Each structure stands twice: as structure tokens, then as C-alpha cells.
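Up next, subunit A:
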Amino acid sequence: GGEPTESTTGGGAAAGGDTIKVGLLHSLSGTMAISEVTVRDAELLAIEEINAAGGVLGKKLEPVVEDGASDWPTFAEKANKLISQDKVATVFGGWTSASRKAMLPVFERHKALLWYPVQYEGLESSPYIFYTGATTNQQIIPGLDYLKEQGKTKIFLVGSDYVFPRTANKIIKAYAAANGMTVLGEEYTPLGHTEYSTLTNKVVQAKPDAVFNTLNGDSNVAFFKQLKSAGVTAESMPVLSVSVAEEEVTGIGVDNIVGHPVAWNYYQTTENAANTKFVAAFKAKYGDAKVTSDPMEAGYNAVYLWAEAVKKAGTTEVEAVKKASGGIALERPEGLVTIDGETQHMYKTARIGIIQPDGLIKEVWNSGEPIKPDPYLKSYPWAGSLAS
Partner candidate 1 sequence: MTALLEVRDVSVVFDGFRALDGVNFTVDHGELRFLIGPNGAGKTTLIDIITGLTKPTTGTVSFDGSVINGKREHQRVRLGIGRTFQTSVVFEELTVLENLDLAASFRRPLVSLLARRKGVTEKVAQALETTQLTDLAGRKAGVLSHGQRQWLEIGMLIAQGPRLLLLDEPVAGMSADERARTGELLTEIAKDHTVIVIEHDMDFLRRYASTVTVLHEGKLLIEGSVDEVRADPRVQEVYLGRAREEAAHDVVS
Partner candidate 2 sequence: MLSVDDLEAGYGRARVLFGVGLAVEPGQLVCVMGRNGVGKTTLLNTIMGVIPATGGTVTFEGHDVTKMKPHERVKLGMGYVPQGHETFPQLSVLGNLLVTLEASGNPQSALDEALDVFPRLKPLLKRRAGFLSGGQQQQLAIARALVTKPKLLILDEPTEGIQPSIIIEIEEAIETLHASGIAVLLVEQYLDLAMRLADRYLILDGGHVVHAGTAADLQGEEARKLLAV
Partner candidate 3 sequence: MEGILNQLPIGLSIGAVLLLIALGLTFTFGQMGVINMAHGEFIMAGAYTAYLLQDFADRNAVLVALPVAFLVAGLMGLILERTAIRHFYGRPLDTLLLTWGVSLVLQQVARDLFGAPNVQVLSPTWLQGSLGPMPYNRLFILLLAVGSVVAIWVYMNRSAQGRRMQAVMQNRQLAATSGINTGRVDQRTFFIGSGLAGIAGVALTLIGPVGPTLGTYYIVDAFLVVVAGGLGQLRGAVIAALALGLLNSYAEFWTNASLAKVIVFAVIIAFLQFRPQGLFVLRSRALT
């Protein structure tokens, strides 16, 4: 590296001087800030650690932080800015699928790289995005497997009204149809919705064995508080969430959610050396009261995975990094993570956890080994119609 790039669309060799610029693009304001700020923090931690260890290709990483402001067009604009103005080598960013969809054409057009750290609905595989969070077969399907195993066959679907929950629920319904489960109801509420008494009534009236929850953000707080006061407990009707992590538990109030299951690939309590180090480093940097969660860990991983690929490629040039990335395997806090070169998704271990009275999550089940990412669910016969 080190050569100033001659083309503005390269994005790769943006390593003039002694540093390599990387972009961090998350919502630091607006509704999504609640979740995304901590992901940014985790990414900054990774950059700091990598720099402390000597950087990449002998150069320090220099983060350029931008605010996506919970607004998708802003994500597109800032992505554009990072690529064409700051000439960053890569960008780590996004949370909602909507923000990713808005950024996607920008990265594809400039042939620049985005590392997207959150679980999502699958059915996508952009050549310029690396997906370090779970795709559906690494989170939702294991979650359903778990419910089935527990004998919860009548389920009720509750989600925020946007692409991730809607797509997830489509998959869930296909799964249910193929696995002898029944879906008793499917309800969506706008993002930021806080009045759940009616929805709770509907759920209670339907008498499901369990609820599959794809609500996002603040709605979870209102939903669980109001569910609790309607007398619903984890024993009587477990609610399996796929967007509630340690971070959200505090805001919801442990009281209101204790005992309910969640599906992720990582918990703060996940036991391995890498995680012990990660949790300790995070708390040291941001305070003891802070918790770590799956999307934070996925963001943290993304920086390391990219750095590894750059080292392997010997350059930050995008095509070279892409080519070098396939097969890279690192021991991460969540366990072994391997980049699937074909889909640019990760091999990840699925984990079901139960929320504990101390606000942390205890793993009760895992997939044993990393699951190969299958964003289009090609290996699931019942999913045939979904990926068309």
C-alpha cells in the first residue's frame, strides 16, 4: 500500500501517509442511536487494539466517524462522503436493513467495501458487503428449532413494521408450515411504537404457546413492560426475541423480561479466552457498568476480520482484500468465525440464551459448531419459494 490512489472509485489504497483511514458510519442521533452508538464504541475499541499491536501493514488505523442519524438517505450520503472525500479503505457501519439497503448502491457503484455487523433477514449477497452478523439460518431457524424442541408449536408473531421482521416472519411461516407448527397471529407495529395494550390483549386472547418477537428498538421496552403487567410470564408464554440483547435488557427492566429466551450468536457470558479479553477491554474503556452484546461483538469482529484480510492481501485495495478474505478464520469472542468467500457471510455458532435476573444472558443451547451461512436458504427445501 502507501500509494495514493489515482481513481476515486478505488477506495482501497487510501493509505497515503502513515495511517489508513477507515469509516465508521452508525446512527449517533435519532431513534437508532440507542443501539448503534455501542457498536461504534466496539469498533473503536478494535481499532485501538489493532493500533496498539502495531496497526495494519505497519500503519495505524485512523477512524473517520460519521453520523447516519437514523435516516437512510443520510447513510447513503455519508457513505458517499467517506468513500469519495475521505477515501477510506473500508467502512464499518449500519444497523437496520433499511440503512444497509440505502448504502448498498453507493458501495457497489464505487466498488468500495462495507462491513455490516447486525443480524438480518438474508436474501442478499452484495459483492461489496461483508455480513458479520447472522443471516436467518444462523439465528431465526435455530430459534424456531429451539421452540419446536420445547414443544411450543402454536406461536404468535410480533414485529416492527419494516423489512427485517416482515421477511423474517415469512420465513417463520414457511418453516412452521413444514414443521407442524401453527402461527396463530402476526402483528406489526410502526418503529418507535409504544402502546402495546391492544396487541397484548390480542396475543393473550390467541393463547399461543410462545411469541416470536422481531420488534426493534424502543418498542421492546414498551412491549415487555406492558406484557408483564398483563400477567404474562416467561413460564406461561415465553417470548423469543431476536433483537433484544444485553444492552436492551437494562432499558426494558430485568423484572419485565427475566426468563424469556433470545437467539443470538454471542452473549457477554460466552466462555472463551477471546471473550474474557473483549469484555474486560470494553469495560476498561467504557466503564464497568457497560455490557457487551452480539451486534457490538460482530462490529468488533468486523474490524479484525478486515485487518486480517488486508494483512493477507498485503494491500487495502478492495478487490485484493475481497479475494484474500475467503477462508479467513479467527477465534473471536463468540467462538470460531470463518469468512465464507462465496457469500461474504460468516460461519457462526447459533446460541439460545435465557435472560437472567442479573440482566445477563445465559446460554442454554448452541449449534455445537459454526453454521455455514445460507442467506438464500437454498439448503432448506421448505424455503424454496422464498428466495425466488
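Selection rule, in plain terms: all candidates are chains of the complex that A comes from, given by their letters.
The criterion applied here is as follows: a residue touches a chain if its C-beta (ideal position, glycine included) is under 8 Å from a C-beta of that chain, and two chains touch if they have at least 3 such contacts; residues count from 1.
This one's a predicted model, so the numbers in the text were calculated from it and none came from an experiment.
Comparing candidates 1, 2 or 3 against subunit A, the one that touches it in this complex is 3.
Subunit A contributes residues 28-31, 33-35, 37-38, 161, 187-190, 192-195, 197-199, 201-202, 205, 218-219, 221-222, 225-226, 228-231, 247-248, 250-255 to its touches with candidate 3 in the complex.
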